[in-house]
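For this depiction, one protein chain was excluded, whereas all remaining protein chains were kept in their positions.
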Amino acid sequence: MAKTTIDVTQGILRDVQSEIGKRVGMLPNLASERTKTLRGRINGAKATVSVCPYCAVGCSTVAYTDSTGMLLDVEGNPESPINAGHLCPKGSAIFGMTVNDARWTTVKYRAPFSHRWEERPLSWAMERIASLIKTTRDETFVREWNGKRVNHTRAIASLGGATFGIEENYLLGKLMHSIGVVSIENQARI
Amino acid sequence: MGRGGATAWVPDLANADCILIQGSNFAEAHPVAFRFVMQAKERGATIIHIDPRFTRTSALADIFAPIRSGTDIVFLGALVSWLIENKRYFHEYVSAYTNASFVVRQDFQDTDDLDGLFSGWDAASGSYDTTSWDFERDAQGQIVTDETFEHPRCVLNVLRRHYARYTPEMVENTCGIPVATFTHIAEILAANSGRERTTAFAYAVGWTQHSSGVQFVRCSALVQLLLGNIGRPGGGIMALRGHADIQGATDIATLYDLLPGYLPMPSALRTESTLAEYLASNQKKTGWWANMPKYVVSQLKAFYGKAATPENDFCFSYLPQLIGDHSMLPTTFAMKDGNVRGYFVIGQNPGASGQNAELVRSAMERLEWFVNIDSFENETSSFWNREGADPSTIATECFFLPAATVLEKEGTMTQTSRMLQWHDKALEPAGTSKTDLWYFYELGKRLKALYADSSDEKDRPILDMTWEYDDPDEPGEPGEPSARKVLQEINGYVTATGEQVASFADLKDDGSTASGVWIYTGVFPDATTNRARSRVGDDSTSLGWGWAWPANRRTLYNRASADPLGRPWSERKKYVWWDETKGEWTGVDVPDFPKTKAPDTPAIAGASGMDAHSGADPFIMLAQGRAQLFVPAGELKDAPIPAHYEPLQSPIHNALYAQEVNPMMRQWRRPDNRYNDSPHDYPYVLTTYRITEMSGIMTRYIPWLAELQPEAFCELDPELAVEKGIRNGEYMVISTALGEMEAKALVSGRMRPLRINGKRVHQIGIPYNYGRMGFARGDSPGELIALSMDPNVSIHESKSLTCNIRAGRRAPLATPDIEMAVPAQMRTTIGESVAHGAQ
Amino acid sequence: MATGFFTDTTLCIGCKACEVACKQWNELPSDGFSFTGDSYDNTVELSGTTWRHVAFVEQIAATPDGVEDRWLMSSDVCKHCENAGCLEACPTGAIIRNEFGSVYIQPDVCNGCGYCVVSCPFGVVDLIDSLGGTAKYSTANLQESRLDASKTALAHTGGVAGKCTLCYDRQTLGMVPACAKACPTDSIQFGDVATLRERAKERVTTLHARGETSAQLYGADDIGGGIGTLNAFFLLKDRPSVYNLPERPVLPSTRQPDGYAAAAVIAVGLAIAGWAIFRSA
Partner (left out) sequence: MNDEKPLLKAPHWGANVTTYLFLGGIMGGLGLIQLLCDPRDESMRKLRRTTRIASFLLAAVNPPILISHLGRPERFLHMMRIVKLKSPMSVGVWGLVLYSGAAGANMVRELAQSGVLPSWMRHFAPHALTFAQAVLGAFTAGYTGVLLSATAVPLWAAGKRHIPAASISSGAASACALASLLSVIEGNHEACVKTERLEMVASAVEFAILMDFRRVSGDYGKPMFEGPRAEKFRTVTLIGGIAVPIALNLLGQILPLPKPVDAARTVVASVLTLLGGYVLRETFIESGKASAAVRQTAISQPT
């Protein structure tokens, strides 16, 4: 289908006023100030091209943000040869993944035997995780197996990758291989 | 066929004259890609859907055939047989571009000879010696061929015999597809293939998640090759992958047995201690893979920079070695048995969507520490607080790191047609959320600091790995990594100058180039050009939009879109052809062939690399340049030709062979992984799937989606519902030997009982989108599925199972007995010693 | 120039992208999470906060023949009638016809009397309850700083009538309505109504030629009952009632003359009787 373009009539209601008057009665079509100045909220907003994070069809999206950086709207990118502006229901809901009251946006920690999550500073958590990796690695590192050099640890495993980018996969793989982790898996298997 | 990606470009489906959708609920799982199916339909194409359920895809298809889950090879094998017996295959294509004429070794024995097994079966080890699965060679070592197809052992005749008993009647009795429907479909496929017309196949996890998953896909390739539809517009096999970057995660390979770019991980099961040994055991002498040393060395240079020198084998010894199958399922058992101490789960939720999800969750209780990176609390992150668990007995130290969403970061994802697309950053991450890149980068920096003073040889990889990704554009936030810099390293550069490498043809094996992922070389060809960020589309192949590996090709093996002499098969299906005057391949796509290699170039006997292929051999990644109807030794573990085995859990006996199930499928028979061994107790076929409105945890918290499908449900046919006293909209319980789950009943005539060998078989279906958290919630069929897996790629079987059902609700979950006795011989202490090989 | 929707149900795959895209653009809350067991339809109907609704109709033959089975899907929406019951009924003038010929509810004018609700012969318009006070809605993915009547399409305090605006605010920017843009298979087409009508008629001819003789248009021509044509019209694969659309909708205001006349007759009659009773000695 050819892209539909709309002839925008800016003179609010004037053209249709008289005819509607005949149909509906007296003073039927009184536009409020809000109506007279109504414009889509993305008018003049910053547009950023992104990609849908759900399935692997790879639909291109456009995210609109206002001057304060607040997300206003996410929709399909009409320029894309894959989706030509269209999106499925999940893609149409991308906005709700970023803007969501239920989303967790702070670092959380659950101590051994604890019944709850508690918030912790990011740097604390990173330091703690790095030292746990080091301890585990140092204690479980295997240099040889059946007389062959293996240089690995089987006590650390990693799962994930299909939902984040190739740069992230690359860095994760490079890091894990250098640590000696062999159980590196992602959803591609699943 | 030699590469790990879909052969075709999604919009190309619109050019098909017929589309067979099987093992995929295309319209529901990929609605936007389905628009190309609809476009093809509007142009007159016939759409065929074969599926256990009448779905939204079926509703739009011209022909729907219900099939018993797990019997696809019978159907596809019958198509192979029908095409050969009725001589309806594309003769010129088959003889020129496939190994149909190759003669198979005399000592090869087929399933008909051995009642379901191939030659070389070793019952003791439970695996095949695949030596006999090969071609006969003459004195010069050249493969013996018979272009007349008369030799009884030529591949075409081997196929003919192998599938002789895969008749339309067998299809009716095994799959439940009536003979008339089968022959109707076969006629349509044959009529819409050949010079003038093409047929496309589309599949998804409905084929792969089986104990013979790889063979399902292989069998479809057989049909498509016989029909001559590979490498041609409107043809091919469209793998519809489920996750945004799942292709990228396969290419870059956060998979245990692969290094980025489909390079195998070094393994101590073979002898690969040095780079030379590794190359000796993995490099193919002929075809494109002869270039492998260049890619391996460049990758090691990318990993370890200046430390990697010719003298030290380019730090090859830094790479850990495999000692078995370290994939997710064996790792889960190892975890349960107390042999894994730390676990990262990033953007994945095995605690709900994993098979035997309770095993996964209870296994995690044995961890010392656990790191989850996600945007939402999920069943995995809070496994210690799940129904039935007692946190005060769980010692695991747990971290939840909040992840930025796709809009909050920049980077690249690779979609299902192997296309890389860069996305810009729209806004700052919410709260203290960080990108996954930041977390990995930060961990690497901290580990480098922790090991800074070490002189231990084992710590050299961490210290030597190049780790300079600070973003120059974010001066205010020191330590923010730059995805662009990482992508530049993935692309590759000249080590001396730091200049970007423009093509993987420029990579060297002497350490003068570095490239993280050779197949992606070309995406960032110079310092300022990010071709993943190309955004000029068009109505054809859109070569200006994104960048597809390899070398921006849309359709793989597109040399096959021209005849052996390089002319288009027909004007209608013109795509890539030989331009005699210019002396090069040309067309609407980037030719997947050496650009100036003329069609009449002869193969050089005994040569290595591409010289061993003629100008008419389109499948450049394969050793012989021909598509493999018969897969020779060493490439697949379980069969050179797909054979039908029943799913591990099936109410029906294998009608073809005494061998019931895939003899090589991996099983774990333990108290915490019980199979339905008595079909009598579990008489119904259970299939799982995903629905349009839901993904997983990424959608269950979004109210707009949650309201569309708010609760786990189970689809069943009205006859079964009446029989079991289950009422529409009310709760029902589905049970297996492993456990039970509850769901709301959705009684619909779209589900229908099949008549299999005179027996009435009911199938039920449960969506795989739910978990116990979020706005939309419910039990996951993961609670019902005992782990088992395909021998080739370690994929689990979750599409065809058996179960029992009843009306009502399940009992509350009890505290799991994590001390539940698993006998010592069943425990998993190391990576499972299942042989692994190159894919 | 009037713009509108041509919803071609023969192309609908029931994905519900229209429902979600609509809610996202118009910043509408979800209507709650309950499983209906009615095929794949869990939003049930158009409401004050659900402006697109996909109906699912399972037509499954009793015998497993594999030929006659159909699963019809259709995305319903406000019809933007040529003569609109809601618009005529609205006592505040909150409902107007805008320059695109669409029937538009001005949320800042509407006082929630509910008269439009009963005046729609298609059952489209409904009141939005107070968003804060009930557990019915989930606003988890609305921007909190925009939960302010002056900024969003519906007054977030609720208590007003809601229905499809044909994305009036998008149209002022020359943009296609959110549902039509999202629809992956072009089942929802947006444009100049006259052009769409021509296209729809050609489409019916094509379908009839293919043997799909039950294909029919709904609202492309005068639908009767005084309503006239619909700016949002449909191509259906079966009778309208199968999709829960009225076969014979009637414009409510057409009944007024009769009503007033009957009342007047009785009034005059009673007055005469009263006069006789009261003014007799």
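Read from first to last, the chains carry the letters A, B and C; within each, the first residue is number 1.
As a working rule, a contact is a pair of C-beta atoms (placed from the backbone, for glycine too) under 8 Å apart; a residue touches a chain by one contact, two chains touch by 3 or more.
Computed from a prediction, not measured in an experiment: that's the story for all the values here.
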Margin query: Among C:Gly4, C:Gly85 or C:Gly219, which one touches the chain that has been omitted from the display?
Written below: C:Gly85
Next item on the list: Tell me where the left-out chain touches chain C, residue by residue.
Entry: 36, 38-39, 41, 44-45, 55-58, 85, 88-94, 109-115, 117-128, 130, 155, 157-161, 225, 240-250, 252-256, 258-267, 269-271, 273-275, 277-279
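Going forward, only the chains that are shown with their structure count from here on.
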Next item on the list: List the centre-to-centre spacing of chain B and chain C in whole Å, with centres computed as mean CA coordinates.
Entry: 44
Note to self: Residues touching two or more other chains, restricted to chain B: which are they?
What the structure shows: 31-32, 35, 692-693, 701-705, 708, 775
Next item on the list: Could you list the positions in chain A whose residues touch two or more of the other chains?
Entry: 70-71, 74, 83, 86-93, 96, 100, 102
Note to self: Quick check on the complex: what are the chain B residues that touch chain C?
What the structure shows: 27-28, 31-32, 34-35, 38, 54, 56-60, 64-66, 178, 181, 691-693, 701-711, 713, 728-730, 744-750, 752-753, 775-776
Next item on the list: Can you check the complex and tell me which residues of chain A touch chain B?
Entry: 46, 48-60, 63, 65, 69-71, 74, 79-83, 86-94, 96-98, 100, 102-115, 117, 122, 125-134, 136, 140-141, 143, 145-146, 148-190
Check: Can you list the residues on chain C that touch chain B in the complex?
Finding: 11, 13-17, 19-20, 23-24, 29-37, 39-40, 42-43, 58, 60-62, 64, 66, 69-73, 138-141, 184-186
